[in-house]
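Here the complex is missing a single protein chain, while all its other protein chains stay put.
Note that the chains take the letters A and B in the order they are written out, and that residue 1 is the start of every chain.
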Amino acid sequence: MRILLILLFFAAAPVLAIDKGAVEKLASGDNDEKIVAIAALLAEGDPEAAAVLAKFAEGEVVVEGKVVEVVVNNRLRSAVTDALAALGLLSPERATRLEAAKALAGGADAVMLPLVKKALEKETDADIKPLLELTAASMEMKGGDKATRIAAIQRLGTSNSPNSRTLLSEAATDADEDIRIAAQKSLREVQGKLAWGERAGLLFAGISLGSILLLAALGLAITYGLMGVINMAHGELIMIGAYTTYVVQVLFRKTNYFDWYLLVAIPASFVVAAAVGMILERVVIRWLYGRPLETLLATWGISLMLIQSVRTIFGAANVQVENPAFMSGGFQAFAGVVLPWSRVVIIVFAALVLFSIYLLLTKTRLGLFVRGVTQNREMAACVGVPTGSVDMWAFGLGSGIAGLAGCALSQIGNVGPDLGQGYIVDSFMVVVFGGVGQLAGTVYAALTLGFANKFLEAMSGAVIAKIVVLVFIIFFIQRRPQGLFAVKGRAVEA
Amino acid sequence: MSRLYGPKGWTLIGVLSFIVFVVFPVLSLKTSPDSSFHLSQYWVTLIGKVMCYAIVAIAMDLVWGYTGILSLGHGLFFALGGYAMGMYLMRQIGREGQYQSDLPDFMVFLDWKELPLAWWNSDQFWWCALLVVLVPGLLALVFGFFAFRSRVKGVYFSIITQALTFAAMLLFFRNATGFGGNNGFTDFKRILGLPITTSETRIMLFVQTGIFLIGTLLLARWIVTSKFGRVLTAIRDAETRVAFCGYNTVHYKLAIFTLSAVICGIAGALYVPQVGIINPSEMSPANSIEIAIWVAVGGRGTLTGAILGAGLVNFGKSYFTQAFPEYWLYALGLIFILVTLFLPQGVMGLLKKKT
Partner (left out) sequence: MKRRNFVKQLALSAAIAAIGLGSTGILAQAKTVKVGVLHSLSGTMAISETVLKDTVLMAIDEINAKGGVMGMKIEPVVVDPASNWPLFAEKARQLITQDKVAVTFGCWTSVSRKSVLPVFEELNSLLFYPVQYEGEEISRNVFYTGAAPNQQAIPAVEYLMSKDGGTAKRWVLLGTDYVYPRTTNKILRAFLKSKGVADADIVEEYTPFGHSDYQTIIAKIKKFASEGKKTAVVSTINGDSNVPFYKELGNQGLKATDVPVVAFSVGEEELRGVDTKPLVGHLAAWNYFMSIKAPANDAFTKKWAAYAKAKNIAGHKDKPLTNDPMEATYIGIYMWKQAVEKAKSFDVAKVSAAMGGQTFTAPSGITSTMDAKNHHLHKAVFIGEIKADGQFNVVWKTKGPVKAAPWSPFIAGNDKKKDEPALMAENKK
C-alpha cells in the first residue's frame, strides 16, 4: 500500500511539477504575460511542458480539465517554436537535435542562452555543434564582457547566414571601438559570402525562368516551327495540361498516395492535351494548311471557347494544385540562397522533355516523317509518307508537350482559366527569336531570354526588364529576320 | 468619280451619308426622349464607337487585305492617336479635377510639380491634332522602314508588331511613364470649350466620325483603284516578281503602312471623346488580333467588307454580352472559326456569290 502510494506520487510528479500559474496565464493572460509563461515552462525543461506548449501552438490550453481556445499570433508562435526547439536540443535523437538547432539558428531569444550552452557542452555531433555555436554567439555578442562579445563577433564572421549580417550590422555601429572594428571586419566577410550567394541565386533564377519558357515554347516550336501552324490556342493547351493535373490531384487526394500523383498527372496531361490538339487539327486546322494567317484567326476563336468552357466547368476562380511533399520547400544551396525544389524539379523535367523530343524526332519513324514533311511536303507525299496523319500526330505531339508545360506550371503558379494567355506572347517570342524550325534555337532563345529578363530585373525592376527584352527581340528580328539559327537556303523567299 | 464606284455604289454611299448626317442627328436631337423614334445617347455613342472601329478596319484592310502584311500592332496606332487626343482633353479639364490644379489629377498625385516634356503644348488643340497624325505616322514610318528594309515579312512581321504593341502596353502601364498608368485618362469635361456630355456635342462627334469614315472609304477606294494600289495587290500576290520588275517594294509597303497607321491614329482620336476613356489595355495584343478578325469576318480585300465586319463583330459583342453574359464567348469564338473555315472571303464573299 505504501509502495503503491509512493509509485503514485512519482507518476503524478511531473504533472505537479508544471507551473500551474504559468498554464493559467497561457490561457487567460495578455500576450506579454503569455510570453513570460512560456519562458517559465521552458525553464522546467520537462517533456510535459513541451506537450502543453505544443498544444498551445495549435490554439488550445487545458485548464483544470477544460479546453480553452486561445488566439496564437506570430509573436507567440515564434516564442513557442523557439522554446520547443530549445527543449529539443536535449533530445537523445540526433535528427530532433539537428532540427532544433536549425530552427534556433534563425535567431533566438536571450532567455535561451543557458539552455543552448548546456546543450553545447553535451553536443558532439559535427553537424549540430557549429550551428549551436553560432546560435550561442549571436546571443553572446549582444551582452556580457567585451572579450566574449568580440569572440562571438569573430565566430559570426565565419558564418554565411543572412541573420549574421543583421546582427553584425547592428554591432558595427556599437559605442565601443574595438567591437565596432571587429564587427565591421566580420561583416565584410559575411557580406562577401552573401554577395556570391546572390549572384548564384540570380543565375539560378535565370535558368529557372529559361526552363519554364522552354517548356512553354517547345510545343509551339513543333506546331509552329516545324508545321507552320500559328496556334493561338497554344496557351490554352498549356492550361488544359494544368487543369488535368488538378483533376488528377483531386482524385489522388482521396488516397494515401498523394505524393505520387505527378506520376499519373504527367502522362495524363500529355495525353489529354494531345487528344484535344489532335481533335482541333482534324476538325479545324487541317483545312487551313498553307494559310497561316487564317489559322491564327481560327485558333484565336478556339482559344476563346476553350477559356470559357474551363470557366463553365471549373469556375472562374483559380483552383488549388498542391505540390507533392518532396517538391515543397527548398534547400540551402549557397549562402543565403534557398533553391525551391519545385523549380529544381522543373529544370530537370524540361531537360528530360527536350531530350525525349530530340530522340523522337531523330530516332523514330514518326520523327523522320515529320522532318520529311517539314522539308518538302510534296516530295514526302510522293514517296509514300501519309502527310495527313503525320500532321495530326505531329500536332498532337506539340499539343501534348504544351500539356506537359501546363503540368509543370501548375507547380509554381496560378491554375486558372487565364493561365495560357500569359504565356502565348512569350512563347512566340522564344520560337521566333530562336529561329523557326530549329529546336536548338528554341533552347538557346529560352535560356537567353530567361537570363536577360532576370538580370535586367535585378538592375531595373520587372516592368522595364520586360520592355527592354521585347525591344531587343524587335531589333534582333530586324537584323536577323530568320532568328538565331537560320535555316540556310538559296531561295529568295523562304 | 466613276472610277471609284458605279452608280449603285454612289447611291449607297449617298443613302448612308444621309442617314448618318441627317436622319440620326434629327432622331437624336429633335425627337422627344419618349418617342419610339428617338435615338438615345446609348445608341449614338455605340454607333459612333463602331464607326471608329470601322475606320480602323479599313486601315487594316489596306495593309492586310490589299498588301498582304498582317500587322498585329494596329491597336497601338489606334491607342496612340487616342492618347494624343486624351492629353488635350485632360488639359481641357483645367482646374475642375479633384485637386483643382493646373496639372492632371494623376500628376498631382504622383507629386509632380510640372508637366513632363511629352505634354508640352498639349493644351493647344492644333498641337494635339498634329500629334494624333505624327506620332503613329512616325512610329510606323521608322518601324516599317527597318522591318521592310530587312525583309521581315509574313508571320515574322506579325509577331514583331505584336511585340511592339505589347512592349508599348507595358510601358504605358507604368505610372512613371507619365500617361496615367493603368487608369489612363478619363473623366473628360469638355472639348474645344464645349461640354462633352451634351447631346449636341455627342452628335457633333458622331457626325465627324461619319464624315471621316466615308472620307477614309473614298480615299481607300481611290488608292486601291489607282496604279499604286495595283502595285500593292501585286506585292501581296508575288512580291519577288514585283521587285524583279523594278519596283522598290519597300517604298510601297512603307507608304501604305504609314498611311494606315495615321488613319488608325485619327480613328483613335475620334474614339476617345466618345467612349470617355483611354488606357493601355487598348494596346493589348488581343485587341490588335481582334482588328484583324473584323476584317476577316467582313472579307479581306474588300473595303465594304471591312466596314461590315467591324459592325457585325462589335454589334454582336454588344448584344451577346447582354443577352448571354455567361456564354457569349462561345458564340464569338464559333463565329471566328466558322468564318475562317467556311467563308474564306468573309461575309462579302457570301454576298457576292448570291448576286
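As a convention for this text, a contact is a pair of C-beta atoms (placed from the backbone, for glycine too) under 8 Å apart; a residue touches a chain by one contact, two chains touch by 3 or more.
Computed from a predicted model, the values in this text were never measured in an experiment.
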item: Among A:138, A:186 or A:208, residue touching the chain not depicted; value: A:208
item: Of B:29, B:194 or B:338, the residue in touch with the unshown chain; value: B:338
item: Among B:11, B:35 or B:182, the residue in touch with the chain that has been omitted; value: B:182
item: Chain B, residues in touch with the chain not shown (by the definition above); value: 40-43, 45-46, 49, 96, 98-99, 106, 108-110, 170, 173-175, 181-184, 186-188, 197, 275-277, 279, 281-282, 297, 311-312, 315-316, 318-323, 325-326, 328-329, 331, 335, 338-339, 342-343, 347, 350
item: Sites on chain A contacted by the missing partner chain, in the whole complex; value: 31-32, 59, 71-75, 77-78, 81, 106-107, 162-163, 165-166, 169-170, 194, 198, 201-202, 204-205, 208-209, 212, 307-308, 311-323, 328-330, 336-338, 340-343, 412-418, 421-422, 453-454, 457-458, 461-463, 466
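As a convention for this text, only the chains that are shown with their structure count from here on.
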item: Chain A to chain B touching residues, read off their complex; value: 230, 232, 284, 287-288, 291-298, 300-305, 307-309, 312, 421, 425, 428-429, 432, 463-464, 466-467, 470-471, 473-474, 477-479, 481, 492-493
item: List of chain B residues in touch with chain A within their complex; value: 64, 70, 146-147, 150-156, 158-160, 162-164, 166-167, 170-171, 173-174, 239-240, 285-286, 289, 292-293, 296, 326-327, 329-330, 332-337, 339-341, 344
